[in-house]
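Only one protein chain is missing; all other protein chains are in place.
Right after this comes chain A.
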Amino acid sequence: MKNKLILWLSVILLVVVVAFMAKDLFVNQNKIQENVYEYDLKELRKVDASKISHKEVKQIRIQANELLGIATDNKDQIYVSTDENILVLDTAGKQINSLRVRGRARCVSVAEDGNIFVGLSNRIDVRKPDGSLRNSFVIPGEKAFITSIAIDGDNVYVADAGQKIVHHYNINGEKIKEIGGKNLDAGIKGFVIPSPFFDLLMGRQGELWVVNPGRHAFEAYNYNGEQISSWARTAMSIEGFSGCCNPANIAMLSDGSFVTVEKGLERVKIHLPSGDLKSVVAAPELFEEGTVGIDLAVDSQDRILVLDPVQKMIRIFEAK
């Protein structure tokens, strides 16, 4: 009797051992084990919900190969530049016009009078409000690469990422001067642009704000090309700009705050005119990881239009 019990217990023990071995062999085989050396970037993509000031209210899908730039006019019409054309949409997102362009329209801006400025590699096309060509001029220089255009009356400011300079032209294509070249005597350190993202815009008092991405800085220049203000925020945390060169693109709200978008950590934020972080518009988790080339525009209602080139849509954010 006792031997029989031992025998049964042995059999049960054997079955348990075999089951354990089988589980170890077959069940755990494909389980990804943690590695102490793995660098988890997911935490950096999370944003404290209390810092998010805007909510996404609308998405407008765009049919195009490449979405490159976005702008709005004073009637809140939306202009999207692509590799083939400029799409004009009404405030509801319905397409009302399509202007064929000769090349890749890297950026687009619209003047107060409705003239449309399109940056095509090293050429600027100026189109009348009806879309017909008004005039066109070339930025000289082998490395010229236009990434942004700002307009103030007849003055046209052109961000040239290739030559790391801002060109000041008039609307007829006559060059007035260059802005932002290294001049340590004048306190200008020069633009550092490691990647082809170099944005600028006109401020509320007619000053020109230019991003110095390699320094994570904003620099303001007056009409004479003198630097009148600057601020920088270098940090991987939400308070600053991360990576080699950010922000990639900017826009301005009616109160003078800056809307910024970064690459690397795709986040859209609002910085006060002083440079301090005000709030977050869109957290990185809203974008596909590795999205590059997000552009921004703001309409008259201070709605923020975010051009998402990977998901191929305009995403509209309103204050909560």
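Convention: a contact is a pair of C-beta atoms (placed from the backbone, for glycine too) under 8 Å apart; a residue touches a chain by one contact, two chains touch by 3 or more; residues count from 1.
Methods note: contacts and distances are computed from a predicted model.
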Chain left out of the displayed complex - its UniProt protein name, from "Sugar ABC transporter ATP-binding protein", "sn-glycerol-3-phosphate transport system permease protein UgpE", "Ferredoxin" or "Heme exporter protein B": "Ferredoxin"
Residue touching the undisplayed chain, where the options are A:H216, A:K278 or A:R315: A:H216
Sole residue of A:C245, A:A283 or A:L307 that reaches the chain not shown, by the stated touch rule: A:C245
Contact residue for the chain not shown (choose from A:S136, A:S195, A:N222 or A:S279): A:S195
For chain A, the residues touching the chain missing from this view: 32, 35-39, 41, 43-44, 189, 192, 194-195, 214-216, 234-237, 242-245, 264-265
